[in-house]
Structures are given as structure tokens and as C-alpha cells.
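And then subunit A:
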Amino acid sequence: MKRGHRLEDPRSIRKLWRGFLVLLALSVLAGALIDPKPHFAIEGWFGFHALYGFVACLVMIVGAKVLGWCLKKPDTYYARDGHDD
Partner candidate 1 sequence: MQGSFSHFGYLITILVMVSGLYIVMAQGNLIKKLIGLSIFQTSVYLLFIVPGKLLGATAPILSPHHALYSNPLPHVLILTAIVVGVATLALGLALVVRVREAYGSIEEDEITALENQAAGPEIHA
Partner candidate 2 sequence: MTSLHGLVPHPALLLIAGALLLPLLRGRARSVAILALPALALAALWLLPDGVLWRVHWLGYPLTPLAVDRLSRLFASIFLLLAGIGGLFALRQESRLEIPAAYLYAGAAVGVTLAADLISVFLFWECMAIGSTLVLWSAGTPAAWTASRRYVGVHLAGGMLLFAGVAGQILGTGDTGFHVMRLDSPASWLILAGFLVNAGAPPLSAWLPDAYPEASWSGMVFLSAFTTKTAVYVLLRGFPGTELLIWIGLFMIFYGIVYALLENDMRRILAYSIVNQVGFMVTGIGIGSEMALNGAAAHAFTHILYKALLLMSAGAVLAATGRRKCSELGGLFHSMPVTTLCGIIGALAISAFPLTSGFVSKSLVSQAAADAQLQGVWLLLAAASAGVFLHAGIKFPWFVFFQKDSGLRPADPPASLRWAMLLLAFLCIALGIWPDPLYALLPYPVAYVPYTAAHVVTQLQLLLFSGLAFFVMLDHLRRTPTITLDFDWLWRVAGPALAGVARARVRAARARLARGLTGLGRRAGAWILRNRAPDGLLLRSWSSGSMSLWVMLVLMAYLALYYLG
């Protein structure tokens, strides 16, 4: 506990990353082994969900960023001018 927790050790973080990537790969490969039973044609594509999840998140993050540029204010915004009264 003196110099940080073992979870904060850079080495274990690297290990965690590796484990995570392996998990990702496994989940995609597992997709090949099962019958996807698609509701829609698009679902049948190999690794569709993985790709879709990733891309959708990117789009949402970027979208939020764009919105943030327009609408972000310091968190003292309402308190500042006494609007909050």
C-alpha cells in the first residue's frame, strides 16, 4: 500500500489490457462457432455486433463532443449571475 495498489502498477495495467484484448478476440471468435439466429440480415454478418458496438460508441462520443462545444458551460454557470435563485 505504500506506493500505490497493485491495480495501479503499470505492469498490471498492461496485463489487464492484454487480458481485455484476448477477451475481445475470444468474443468475436465465439461468434463464428454459434448459430447467430439473425432477426435481420445485417445481424448475420461476422462480428457485426462487435463492430457495431465500437462504431456506435465512437459516434456517440463524437456527437457528445460536438454538442459539448455548443452547450458546455462552467459548472458555476447558473450560480454565477444569481440565476439560481
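Note that a residue touches a chain if its C-beta (ideal position, glycine included) is under 8 Å from a C-beta of that chain, and two chains touch if they have at least 3 such contacts; residues count from 1.
Criterion applied: all candidates are chains of the complex that A comes from, given by their letters.
Computed from a predicted model, the values in this text were never measured in an experiment.
> If you apply the contact cut-off given up top, which option from 1 or 2 ends up touching subunit A in the complex?
2
> For the complex, give me every residue of subunit A touching candidate 2.
Going through subunit A, the ones touching candidate 2 are 1, 4-5, 7-8, 20, 23-24, 27-28, 30-31, 34-37, 39-40, 42-43, 47-54, 56-61, 63-65, 67-68, 71-75, 77-78, 81, 83-85.
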